[in-house]
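Of the protein chains in this complex, all but one are displayed in their positions.
Let's turn to chain A:
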Amino acid sequence: MSEPIISFRDAVKEFPAARGPRRRRRGRRGAPVRAVDGVTLDVAAGEIFGVIGYSGAGKSTLVRLVNALETTTAGSVVVDGTDLTGLSEARLRPVRAGIGMIFQQFNLLASRTVAGNVAYPLEVAGWSRADRHARVRELLDFVGIGDKAHVHPAQLSGGQKQRVGIARALATSPRVLLADEATSALDPETTADVLALLQRVNRELGITVVVITHEMEVVRSICHRVAVMEAGRVVELGDAYRVFSAPQHPVTRRFVASALRDVPSPAVLDRLRERHPGRVVTVRIDEVAGSSAQVTRVLAEHGVDGTIVYGGITEVAERPYGSLTLELVGDDAAVQAALDGLRDATTVVDHGTATRPAADRSDR
């Protein structure tokens, strides 16, 4: 891994439980809420790093520690060589200006045109009018909405609004771009467009991107590495492909299952076994375990017919990944031999047949 551009060391963020005067008057002061609870992790320069978790897992707070919209209660955060711990509000402002951020609800200024929104961070940074004008043009062309400069945000679609958000976040040429649920308010097609744009930002401009999301699909399509968060802690961290192919933590398994939907649920299995008299098995397809060509070859060797009845193969971090559920038809000995052969090649879950169902292990 190349040098880290963001380093968390035992970072903790606590919010006081009694917020607002009404709760205090009741005289009960609950325990403070630990939104981020001792996170240690490094984000490498130049990567797309995903932080995934359910609502309330602390991922939004974690990302706000990076640009100091929130400050740590304990531990440290170092961004691009600057330790943010204990910096005054005035000293934090230039740090924030050097980090781009985009938001789920876009957070564009309704009172300004598209060009005015993109120019905003340049005004803050003290650019001259002429320089701002040229830079805004360049940015709007980069994100593909050069024709919308003089339109107000209200007249744009969600995808276009997020493009404005991205152009605005890139205006001052930051080294880091933070994306807080940037695609969660968008439809699937627009999501794909925006993710592709983030990928371009990463590849063409070399900007490190930190993506906060609750959608494994986002991690699957663009992230190099991923951290899974639950209750303020990082419960799993690693290469996106590794996390997908061998998820360790139950939360990660749930996310992986939700992203691929390639493994049949118990109810689906019952129907599959009813519909297909043969032996039903699920085989894993990935770079480490085995390819579908291998599966085909093993079945042919043993003279067993394999019909695909469920599943799918997709790409994770641009590498093949998924699983196939097959109905194996042949005489019992041959099917058993083929199963053994498959087990040598990849991970296999045997679901048995309708009359003799095997113990399901549909989770991975």
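Following the convention adopted for this analysis, a residue touches a chain if its C-beta (ideal position, glycine included) is under 8 Å from a C-beta of that chain, and two chains touch if they have at least 3 such contacts; residues count from 1.
Quick note on the criterion: contacts and distances are computed from a predicted model.
Entry comment: the absent subunit's protein name, as recorded by UniProt, is "ABC transporter permease subunit", drawn from "ABC transporter permease subunit", "ATP synthase subunit b", "(2Fe-2S)-binding protein" or "LutB/LldF family L-lactate oxidation iron-sulfur protein". Within the set A:87, A:124, A:246 or A:334, the residue that contacts the chain not displayed is A:124. Residue A:105 is the one among A:40, A:105 or A:265 that touches the chain not shown.
The missing chain, though absent from the display, is touched by one residue of A:97, A:192 or A:313; that residue is A:97.
Within the entire complex, the positions of chain A that touch the omitted partner chain are 19-21, 67, 69, 90, 93-99, 101, 103, 105, 107-112, 120-121, 123-125, 152, 154, 168.
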